[in-house]
Every structure is written in structure tokens, then in C-alpha cells.
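Just one protein chain is left out here, and the rest sit where they should.
We just call them A, B and C in the order they show up, numbering each chain from 1.
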């Protein structure tokens, strides 16, 4: 096992979907914090989309993780003392697939169902 | 601590966002499996939406969890031997808020930014 | 596609690992809430273990999800108005594997490394 693990690069393309939760704010609403996160992502110039349960960002591993880390720091600097975040990360080398294409593939499969049942 | 924990009910309304991953299929694509999951959700009559990194389902805890459990079982019965799923669950008693309203609130906050910067 | 999805059962054995976050409490500590969750799990008679980043519960899908739902309800009844939970669910039909065995397998593989490097 002669791999030099310390010099490995990080993946060149990933998607990261995340949902950030501020703790101890005394306010059950998180809209202000989610808006601030979007501002950080917007400044990053990465491709991202807000959806029903989080935000998906796409790009090189280091850039995506740096932007999400900055989003955490932005909230900590505004006085949020604790943050708990859930993330889903996807990496693949067999093809580059934008999230929109993934949804399209599923919807095409489902469209065939209704044709077949006629 | 006299609470009778065994007879507690489960929450009357939750949203569950999930991303299901089949293992050991020899195929890196998951579109077929995601389509099958949508069919199970469709049969459940619950409200759900497919997005960039998963599917969000809303309704009573027991109904939502039963439908997602059935989605797992549907894939196991089709020969998938192992499934690993990531979920985000949200429960709140202060108000009922459909996911669309949550996104609208954030977008309204961001819309104010651009007005203020003019 | 003649499957009757509405009558599908749920998986007979799963592990669910979860991390529950109370929102709007005004207190960044979550130890009280985590302790309450352990009390609910203890009453459920299911097998569970608390670890560095959550709690893992094992058993039939319906029983595990009911217990975790009751844990949410226990906190909502104590006045927590919003909860956000992250879960990992694992289901497999090829074998029953307790989480302890999974860790042992990995540690056995790593133990071979140090023998080989001598």
C-alpha cells in the first residue's frame, strides 16, 4: 500500500446539497439565515439552486466546500453561536451530469408508464 | 419523569426529504430506482416533489414513513440487495408551512437586497 | 406495471442513524433533548447506541420509525416548536449485520495493513 495519501487531490466535480440549521437563536424561523447563505453562494459564482429541502451547489470539490464554509462563517460572524448542517455529496467519473438532466431521465421513465398503460 | 413513552403518538405533520441509493447493482445509474420510488409515492396519495438532490414528501409522520418504507421494499423485492438512504425530517408546531412558502420567504428577502442596492 | 404499491409491506429489518436538532430554543445546547430521545428509545425496547454524531437504532422499519416519531413528539410536547433531523437508513436482504460487525470487518482489514508493512 504505497499510496501517498497526503498528496491526493480532491474531486474535480461534485454536487453538494445542504440544509443548514442555526441553533440557539430563540426563533424557529430560518429564512433570514437561508437568504444570507444564498448571498454567499451568489458571490462564489458557482452554479446553485434552492429547492424544497435545501440548496444544491455544483463545481470543483474545493470551491464548493469553500463557499459552503464561508456561508457557515457568515452566520457565525452575525452572532449565530451554533450551526448544524446536513449535506449530500455526489461525485462521479463516468459522466458529468447536471442535476436537471437527472430529473429529466426519471421523468422520461415515468412518462413511458402512462403510455404503456393506455 | 412519569411520562408513558410507549404510548406517545407520532407527529401529525412532517416533511421528509430523502435520497435513496441502491448498492451492489453493478450500474452507477439510479434513474430506474428513483422512478420506481416515485411510483410508490404516487400510489400513496401524499404530496411530494422531486428536486435536484432528492424527493420531498409531506403529511402525517406515520403515512410518510410508511410510503418511504414501501419504496424501500419495492426495490428490495426487485432484487436490490442493499439500500442506503439519507433523509432530512422537519417537524414544527408553530405553523403549517408548505415547502413552496419557505422558498417564497427566502426569495422575498433576497428581492429586497436588489431594491436596496439601487 | 401491475404492482399494487399501496399494499406493499415495509422492510423487516433496518438500521436508522439519526441526529435531531431543536430550533428556536434560545439555547445552543441540545444535551437535554438528546437525553429525552434516549428515554423514548429505551422505552421502545429496540436496540440502540449513542455515538459521536447521533444515535443508531435497529429493528423492523415500522417499529424503528414509530420510536423515532415518538421521540420527536416527546420534544414537541415539551414545548420545542420546531425540529430538524438528519437520518441515515440502511436496509439489506443479503444478510443481517449488526453495526458492531460492520466496524469489526473494517478494523480487520486495517489490521492486515500493519502486518503487511512489517
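In the analysis below, a contact is a pair of C-beta atoms (placed from the backbone, for glycine too) under 8 Å apart; a residue touches a chain by one contact, two chains touch by 3 or more.
Since the structure is predicted, the reported quantities are computational estimates derived from the model, not experimental observations.
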item: Contact set of the excluded chain (shown chains only); value: A, B, C
item: Interface with the undisplayed chain - residues on chain C; value: 15, 17, 19, 28-29, 31-32, 34-35, 38-39, 49-54, 56, 86, 88, 90, 92, 94, 99-100, 102-103, 105-107, 109-110, 113
item: Residues of chain B (touch criterion as defined above) contacting the omitted chain; value: 1, 19, 21-30, 81-82, 84, 86, 113, 116-117
item: Missing-chain contacts mapped onto chain A; value: 1, 3, 5-6, 8-11, 14, 23-24, 39-40, 42-44, 61-62, 65-66, 69-70, 72-74, 76-77, 81-94
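The working rule: only the chains that are shown with their structure count from here on.
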item: Copy pair chain A, chain B: interface residue numbering same or different (half cut); value: same
item: Chain B on chain C, rotation in degrees - Cα superposition, rounded to nearest 5; value: 180
item: Distance-to-centre winner among chains (Cα means, whole assembly as reference); value: B
item: Centre-of-Cα separation between chain C and chain A, whole angstrom; value: 23
item: Centroid spacing, where centroids are CA-atom means, of chain A and chain B in whole angstrom; value: 16
item: Of all residues in chain B, the ones touching two or more other chains; value: 39, 86, 88, 90, 92, 94
